[in-house]
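Only one protein chain is missing; all other protein chains are in place.
Each chain gets a letter, A and B, in the order it is written, and its residues are counted from 1.
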Amino acid sequence: MASTPSVKKIMQPSDKATSGYSKAPMVRPSIPEGKGMRTADELAQATEKISVRDMSFYYSENRALTDISLSIPECCVTAFIGPSGCGKSTFLRCFNRMNDMIEGTRVEGEILLEGQDIYSSRTDIVTLRKRIGMVFQKSTPFPKSIFDNVSFGPKIAGIRKKKELYEIVERSLQRSALWDEVKDRLSESALNLSGGQQHRLCIARALANDPDILLMDEPASALDPASTARIEDLIFELKEQYTIVIVTHNMQQAARVSDQAAFFYQGLLVESGATEELFTNPKKQQTEDYITGRFG
Amino acid sequence: MSSKLDIYTTKRRGRFSNFLFTSVCFLATMTCVLMLFVLIWNLILQGKDWLSWDFVERFPSRFPVKAGIKSALWGSIWLISLTALFSVPLGVGAAVYLEEYAPKSRWRKLIQLNISNLAGVPSIVYGILGLALFVRALALERSVLSGALTLTLVVLPIIILASQEALRSVPDSIRRSAYALGATRWQTVWYQVLPASLPGIMTGVILSLSRALGEAAPLIAVGAMAYVPFVPEKLTDEFTALPIQIFNWTARPQEDFHHLAAAGILVLLIVLVSMNAIAVFVRHKYGKKIRW
Partner (left out) sequence: MTEERSGEEQSIEMELGEAAVIKLPRSTSLERAGGGLLVSLRPYYEGVIHFTLFLCASISVLVTVGIVVVLLYESIQFFFDVSIIEFLTGTRWTPLLKPQHFGILPLMCGTMLVAGGSAIVAVPIGLGTAIYLSEYASPRFRDIVKPMLEILAGIPSVVYGYLAVVFVSPIIRYVFPSAGVFNAASACIVVGIMILPMIISLSEDILQSVPLSLRGAAFALGANKFEVTVRVVVPAALSGIIASFLLAISRAIGETMAVTLAAGATPKLTLNPLESIQTMTAYIVQVSQGDTPAGTVEYRTIFAVGLTLFLTTMTMNVIAQYILSRVGERYE
């Protein structure tokens, strides 16, 4: 509960995001001050974590993404923005190869994780997913206890000692700012948690695998403003240790939490750059139109 | 007369036919309910005086007063336990393969169609298969093992279909989450999908086994004995079962044997009802916790 003041601070823009955005479309999203957002120079200096080179993605014959090239810096938040159906979620799922589960999908080009090709035939998909965690749009707790939910990853990785598992669960829940709320009822069903808590539980579950990268598909899009604010605070804290990639169609949110932003439209990466610059001084007309809400 | 229809009219068109039709349908429904009550009332009336602890403790006999169902009851217990042992892993395994592993191909469609059709094959046909395959070809003779293997064939399609239904009710988000956490396919199935679908699978298994418990035809075809004055002790022993004992008693002309049959049916129904009660309990206890 130490974070209450900052919750209040962020409450206002998020309120604007839910109610004011569509009514006042010409307003440019404001960049919050003093929240530790990385500048363009810092971004340029950061180590490259994931590098995407000329990647195209196909659903059987239909090309969903065309020639994407993008660099994702370490310990930063990268946001993918764009209208529905622009391919941003598909792109996100390419990083941990969740698209493999859909039959008839195909990837061209390469995505490198620290120099190793994610789509190489030698890649072990399970190891990959342990290093690149994912949180889904809709929180999906397993119908089990809170403890079992968080300890699932370590358990399948072979950790059986209760004490060790407990330590991991505690650490993960603390990092996801859920520990204080649930520490007395770890054996209760995760389905009894509120929506926002379930979402943080899913984050904790991903963190328990100790990944380097966290993918978030429209985090908090189904949550109330207060819960959203908590998740956004959390993203800010987590980026000190993790490389975070989020997909969002809420421009206010992208402006609040991300260091780097990439704008997608109809399967193309239109523009990418430091959030600061992209939102204040976009280079392309399409980007300008979209972030000011003039998009039709 | 006004050409406009009065919306307050009491003379509604087709009122009588509506009433008649509703009544006929309602009567049909009540007939079904009535049949159930007639059946149970008749059984209790005929069998209640013959039902006693001794009846359960005694072996069959030529004299109605001395006859009991000990060997039949134990035969049924043997059969059901063995059938469960064989059919549950096979059936659930097949369901997991079809729902979680098999690619959407013609082969899978074929297996699926095949299973639906197997569920409709008369049980006596399985009995003939068991006779040729287990009793003769594998030379298992008229043993408990032959009987249980035959019953396994009878209930396998039902268990597969019920388990598939249960697996399908687990939302895909659970699978996706597990995969995203680095679980392999089997880990996803074993730790998440199977536990989540367990109440459904259990219900299906119990219902299929209660079907097996009431089956007599395939057992007669594989040669279950009419008169077995001992309890089976090993897999190769000859056996009888509750429904077969009931069949034999019913087939006799003497009134007293009919009373015995009624008492035997009451025992069989008590076992079936308790099995179904367990199924309902499982569905309520564990099914309600999970809301998607």
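Odds and ends about this structure:
Just so we're on the same page, a contact is a pair of C-beta atoms (placed from the backbone, for glycine too) under 8 Å apart; a residue touches a chain by one contact, two chains touch by 3 or more.
Note that the coordinates shown come from a computational prediction; the quantities given were computed from them, not determined experimentally.
Within the set B:Ile124, B:Leu198 or B:Ile278, the residue that contacts the chain not displayed is B:Ile124.
From the set A:Cys75, A:Val107, A:Val126 or A:Leu191, the residue in touch with the chain omitted from the display is A:Val126, counting the whole complex.
For the chain missing from the display, the contacting residue among B:Ile69, B:Ala196, B:Ile265 or B:Val282 is B:Ile265, taking the whole complex into account.
Checked against the full complex, the one of B:Val56, B:Ile77 or B:Leu90 touching the unshown chain is B:Leu90. Annotation for chain B: contacts to the undisplayed chain at residues 12-15, 17-18, 21-22, 24-29, 31-33, 35-36, 38-39, 42-43, 46, 89-94, 96-98, 101-102, 110-111, 113-118, 120-129, 131-133, 136, 153, 156-157, 160, 184-186, 190, 207, 210-211, 213-217, 220-221, 223, 226, 243, 246-247, 250-251, 258, 261-262, 265, 268-269, 272-273, 276.
Here, only the chains that are shown with their structure count from here on.
Looking at the complex, you find that chain B touches chain A at residues 103-104, 171, 173-174, 176-184, 187, 191-192, 195-196, 289-291. Within the complex, the chain A residues that touch chain B are 96, 98, 101, 103, 126-130, 133-134, 136, 138, 140, 142-144, 152-153, 155-157, 189, 191, 202, 205-206, 209.
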